[in-house]
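Just one protein chain is left out here, and the rest sit where they should.
Up next is chain A:
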Amino acid sequence: MKVHNNKAWWLVLPVVALVAFSAIVPMMTVVNYSVQDIFDPSTRYFVGTEWYREILRDERLHNALLRQFAYSFSVLAIEIPLGIIVALSMPRRGLGVPICLILLSLPLLIPWNVVGTIWQIIGRGDIGLYGRLLHDLGIDYNYASNPADAWVTVLIMDVWHWTSLVALLCYSGLRSIPDVYYQAARIDRASHWAVFRYIQLPKLKNVLLIAVMLRFMDSFMIYTEPFVLTGGGPGTTTTFLSQTLTQMAVGQFDLGRAAAFSLIYFLIILLVTWLFYTAMTHADDKG
């Protein structure tokens, strides 16, 4: 005979407690902030949706959001194909494998502010590796004063820092394809492109989904590297959403507005990630 009781809830309790402390409580605090105008801990007023309305009409934030989308999609457009290409060209066995894996892991192990500093130096026109090289080639490059240069430098820095992650994920995906698939493809006279299109790409789908989501979320929240490299400048060219948010919350101590902004920020990330996920998992599920 079955015993019906509610003891199973105790098993869920640790997870509920953990999630409450790590996510629900902080988030509800932010929700709480977002509907108040706070001057000091004892002086605060309930303002309802005013902050939200203000944020949705804020020109500065619109621009930051557009920059952010442009940046994140550039990151994806470069890092995903490049990562696949790197993974495809890596050796499948032998001494080359550990060497490649270590080389690829190196950028991932460097702290983010160090990455920013490294590129600050590399990009310098007088002593930097690339900055000096470009100058000697007659290109007037200066990431500190030219918006386009700054933008490109931040992008290249991200590519340098994170393409490895995509490549490693893809490599692990490629390694899990049994040899017999390649043998069958040779028997079927498949071209290299057909092997990629019909064997490798379908088998990479799941890791690519993870790679796209990770890189989107990370690049959409990027803060440290451009902050160290350009400080968001020149002007606001490389001021992305998280930096705008920090300025608002810590710089101007505008907690209510910053809280409303960060909730909208969170919802955008959630929405776009969900769109990617849905698009990629249902892409060829018909039939």
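Points to keep in mind about this one:
To be clear about the criterion, a residue touches a chain if its C-beta (ideal position, glycine included) is under 8 Å from a C-beta of that chain, and two chains touch if they have at least 3 such contacts; residues count from 1.
Here is the rule we use: contacts and distances are computed from a predicted model.
Think of the chain that is not pictured: of "Glycerol transport system ATP-binding protein", "NADH dehydrogenase", "TIGR02186 family protein" or "NAD(P)H-dependent oxidoreductase subunit E", UniProt labels it "Glycerol transport system ATP-binding protein".
When you scan A:T29, A:Q183 or A:T281 for touch with the missing chain, the hit is A:Q183. Checked against the hidden chain, the listed residues A:P81, A:G96 or A:P202 yield one contact partner: A:P202.
Residue positions on chain A in contact with the hidden chain: 180-181, 183-184, 186-191, 194, 198-199, 202-203, 284, 286-287, in rising order.
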